[in-house]
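Below: the structure, in structure tokens.
In this view, the complex is presented without one of its protein chains, the others remaining in place.
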Amino acid sequence: MLVTFLDIVIAGLLLGGLYALIAMGLSLQYGVARVLNISHGEFIMLGALTTWAFYTAFDINPLAALAICGPLAFILGFIIHRTLYKRLLNSSGSLALFEGNSMLASFGLMFIVQNLALMFWGPEIRGYSYLAFPVDLAGAVFGANRLVTLGFAILIGLTFYFFLTRTRIGKAIRAAAQDPAAAGIMGVDINNVLAICFGLGAAMAAIAGMLISMSYPVHTGMGLEYTIIAIIVVVLGGLGSIPGSFIGGLLLGLIGSIVTYFEPGLALAAYYVIFILLLLVKPTGLMGKS
Amino acid sequence: MEDKKRLTRRDFLKVAAVGTAGLAGACSQIPVTGKDKEKIVVGMSRPLSGPLAVIGDSAFRPIYETWVPEVNAEGGIYVEEYGRKLPIELIVYDDKSDVGTMTRLTEKLIVEDKVDFLWPASGTSFVFAQAPIANKYGYVLITAEGGATSIKDMLPSLPFVFVTLSFSDWYQLPVLAELLGEKGAKTAYIVYIADLHGIEYSGVAGIEFPKQGIDIIGVKSVPPDIKDLSQIIKEAKASNADVFCCFAYPDQVMPATGTSMELGFNPKAWVGGPCVNFGFYHTTFGPAAEGVLGFTSFSPKQSAAAKTLADKLYTGKPEEAQDWWGHPLYWAGLEIWKQAIEKAGTLDQAKIRDIIATEKFQTVLGETWFDNGLLAKECHTGEIGQWQNGVYEVVGPKNMATADTVYPKPEWPTGGG
Amino acid sequence: MKHKPRLPQGLLTTGSITLTVLVLFATLPGYASIYTVILLAAIFMYIVLTLSWSIFSGPTGYISLASAAFLGTGIYTSAIFGKMLPLPVVVGIGGLASFCLALLAGALTLRLKGIYFSMFTFGLVELIKHLMLWFEINLTGTRGRFVIVVDHITVYYVMLVLLALTILTAYAIRRSKFGLALQSIGEQEEAAAHTGVNVTLVKVSAFAISAFFVGATGAIMATRWTYIDPYIAFNYLFSFMPVLMAIFGGMGQLYGPIMGATVFAYLEEILITRFPYFYMLFFGIILIVSVLYLPNGLAGLIQGWQKRVWGARYVHP
Partner (left out) sequence: MSILEAEGITKHFGGLTALSGIGFHVDQGEILGLIGPNGAGKTTLFGLISAALPPDRGVIRFKGEVITGLKPHQVCRRGVARTFQSVKVFPNMSVLANVMVGSFFGRPNTVSAAAAEGESVELLEFVGLSAFAAIPARDLTLANQKMLEVARALATAPELLLLDELMAGLNPTEIGLAMDLVTRIRDRGITVFMIEHVMKAIMCVCERIMVLHHGEKIAEGTPKEIAASKTVVEVYLGESAYA
């Protein structure tokens, strides 16, 4: 009984770690840069397919692809913010208008990235198996690749936490999440901070994509599904709260795992029931401020 | 036409001249219809984008993209009424994987573009939605991706619709049950996707398995967008069933395979599909695919015609392009269509329909005909396949098998791919 | 901008233009090709979706993503009752069912603001979809239903009537006390409440009115789709589309969402038929370019022209 329970909990955390990673990226983009980035999932897709391509064509270890995908996605995200969203921020009269316009733009970006990826890779399903063998943990069995995924998600989450709390730029990001004007007071170029946030969000998406490709099939149309999960987790955790996103991700994974154990047909319905109930009880998410 | 054919997505990058080439491709698509027939215009609404693009692109698309140039290279299809061969011109629209758009575009093809023929949309529910429209306008519709037991009941009221794909009780699961029964399987655990496809397969299995002495000891349905299957695989493992069936799509069958490996769940028979029948299943899992069972319809080892087709479709292409279930059936469907036009000597849909419904044709499958709107099960050259030494062999039915079923399947390889 | 003293001539011109357009559309099946009729019915659907979305979300600023839930409710109504009841009744029931759903959802969501409200409504779509799926599989043992087929002309006229009703309603609301109350909620909800506006009632009823038209649209358009299942009926694209179209058109004016939906839907039609392999690419580029150069949508563009022609409206003291 205890083993079964542990089993369910850990299985939930394994998936939840992935959700947490995806959501932290979006949390930066939406919580700080105020871009509800519908194209978030496309960066996950790019990370996943690039990792797949490196692994199958050049036999590059998926985990090593991190060193390539992460920085590339960061640069891409940074440039996109500097060119597209910064202009929008200047041209939109109010924050509400900017949120609407930037969402529209991110939809456009989603379409463009997806179509370009289709031209390059085609829509076929891809996959590879890596570290797909059982590991026995005190009677409960888990896939080695999933444990590695969770390890990475936690590692990246922690690194990121220290980055936010210990570095100057990290502190500026946190200040900007509270109040964009405050970051300006700290003597940091707010445009740079926002672009860095967007780039970091993209990089985390790409890394999540790399981890996803180790356990799940990947294809050019996979993005939107993950975007939606990310938005749900961000809202669940509380807007602008990065720890909230992390906890929200784990929680969602856990709930999915528990419900799947009893009735897999309702696993997804359960996500939304919990989500809706939580919003009704606490309208600003788990760690959101009212 | 030739311009457009060259413009597939991947080639497009090589062309590099993005805007101009796209424009040229688009302009060449406007159909010309006149009294003097110069070509046969065929219209299709396909999921080029959206969630169904995955299926559409790897199933019917490579078939028509190979078949049409081949026919056109010979000058086209001879139509007696015009006393000459008419080449085929394709109009393809993107329905974004949305049924509302697909039905609208289908009507556009019929009433506005006035295409000579309609080729099928992709996916079982799309077949359900498109079939009544084609039938209403009296357009012959030979479907590709999609087939279901419930469509059997509809077909008598849809005389213009013909279904090529094999499916659960036509005649895959009876064959699967017999194979497994003979090998001594006693228990089965079934996971199915919560849609028409999954419900029907699990329902038919519920009838056919017990007939062969196989008890179904667990059944679970999963919603299409479920991610983590580990709880279900664990339960299946705990049930100790001889047979594990995953009646779902690649999005679930792939992780189900991966999770089975990760959790060390190695039943005597592991059945999954549609998915196992595709080349990408083998490229993904490599040696781990060994012994996994899926659905099929042919093997190049069966006949010269089958080998020619496989060479035509797959030589020089990545293994991912292979589909050992649907491809020959769709191909046969197109061959029947062509021969029916030639026999009719006209493009009159009603005449062509009567010929397709009543006559027999020589196709890649051998002698082929439709039986009340379904491709006769006697024409199938295989139902169940199994990966053996990196080749997808036909293992059932016995009289068409290219190899004996390996049962129990070998252990998953350890230490990762 | 909206609250400048209204000019009766403007009203007269708008009225006569609207009337001419309506007559033009009403007689259209007489002279236009059948596909024009089919396509227009689809474009009308998008206009109704977008405009009814903007009835509630425009003035209040509550971005609802529940459109797909209301549309799907209408679609399922049609699938369930289509064979038993006459068409106008089915369309009415579709609208009413969505109306009731919106009342319920509205009563629950009142505490939520901003993105939390948006995501709640989105969650609602997904929840209904998954429950419907589970329900159909476990209790009726099927998935998917056939919808009774109705001819194009009938569908066209029903859509035209719905469109006219939606425009009339949207127009009437904008000019009414109710519209003023809605706007005051969007501007400053707390002050509105303390100035006597029953914010709960106003919000919920606006939400439900807008849902009515979406539900009715679902009930009639489902007949064009032939076959539906929960994934088809509760497709979240229909939640995002109205928002995109409204932003694209600009929300300040009544004609903004109408223009947005029309241009958007027509553009999409052109792209998926003329450039099927690059539809998303071109569509994406157009979206980004328009958002960069038209930050206030198409309506903003038109207002810009008006300003250039008539000069600036307000010279502030």
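Read from first to last, the chains carry the letters A, B and C; within each, the first residue is number 1.
Heads up, the rule we're going with is that contacts are C-beta pairs under 8 Å (C-beta built on N, C-alpha and C of every residue); 3 or more make two chains touch, one makes a residue touch a chain.
None of the values given here were measured: they were computed from a predicted structure.
*Asks:* List the neighbours, among the chains on screen, of the chain that has been left out.
*Replies:* C
*Asks:* Based on the whole complex, identify which of C:71, C:199 or C:272 touches the chain you can't see.
*Replies:* The one listed residue touching the chain not shown is C:199.
*Asks:* Just name the one of C:51, C:79, C:147 or C:181 that touches the chain not displayed here.
*Replies:* The missing chain is touched by C:181.
*Asks:* By the contact definition given up top, give the residues of subunit C that touch the hidden chain.
*Replies:* 1, 3-5, 177, 180-181, 183-184, 187-188, 190-200, 314, 316-317
Going forward, only the chains that are shown with their structure count from here on.
*Asks:* Using the contact definition from the top, classify how the chains connect: line, ring, star, complete or other.
*Replies:* If you draw each chain as a dot and join those that touch, every dot ends up joined to every other.
*Asks:* Measuring centre to centre with C-alpha atoms, which chain is farthest from subunit A?
*Replies:* Relative to subunit A, the chain with the farthest C-alpha centre is B.
*Asks:* Which interface, named by its two chains, has the most contact pairs?
*Replies:* A-B
*Asks:* Can you give the whole-Å distance between the Cα centres of subunit A and subunit C?
*Replies:* Averaging C-alpha atoms per chain gives centres 31 Å apart.
*Asks:* Taking the mean of the C-alpha atoms as each chain's centre, how many Å separate subunit B from subunit C?
*Replies:* 38
*Asks:* Give me the residue numbers in subunit C that touch at least two other chains, ranges are fine.
*Replies:* Those would be 130, 133-134, 137-138, 278-280.
*Asks:* Note the residues in subunit B that touch 2 or more other chains, in rising order.
*Replies:* As it turns out, subunit B has residues touching two or more other chains at 9, 12, 49, 194, 221, 223.
*Asks:* Which of the residues in subunit B end up touching subunit C in this complex?
*Replies:* 7-9, 12, 22, 25-26, 29, 46, 48-49, 92-96, 98-101, 103-105, 107-108, 111-112, 125, 128-130, 132-133, 136, 194-196, 199, 221, 223-224
*Asks:* Could you please specify the touching residues of subunit C with respect to subunit A in the complex?
*Replies:* Answer in residue numbers: 61, 63, 108, 111-113, 115-116, 119-120, 122-124, 126-127, 130-131, 133-134, 137-138, 236, 240, 243-244, 247-248, 278-281, 283-288, 291-292, 295-296.
*Asks:* Using the touch definition from the top, list the residues of subunit B that touch subunit A in their complex.
*Replies:* 9-10, 12-13, 49-51, 53-54, 56-58, 194, 220-223, 225-232, 234, 250-251, 254-255, 258-259, 261-264, 278, 280, 283-286, 288, 320-321, 412, 414-417
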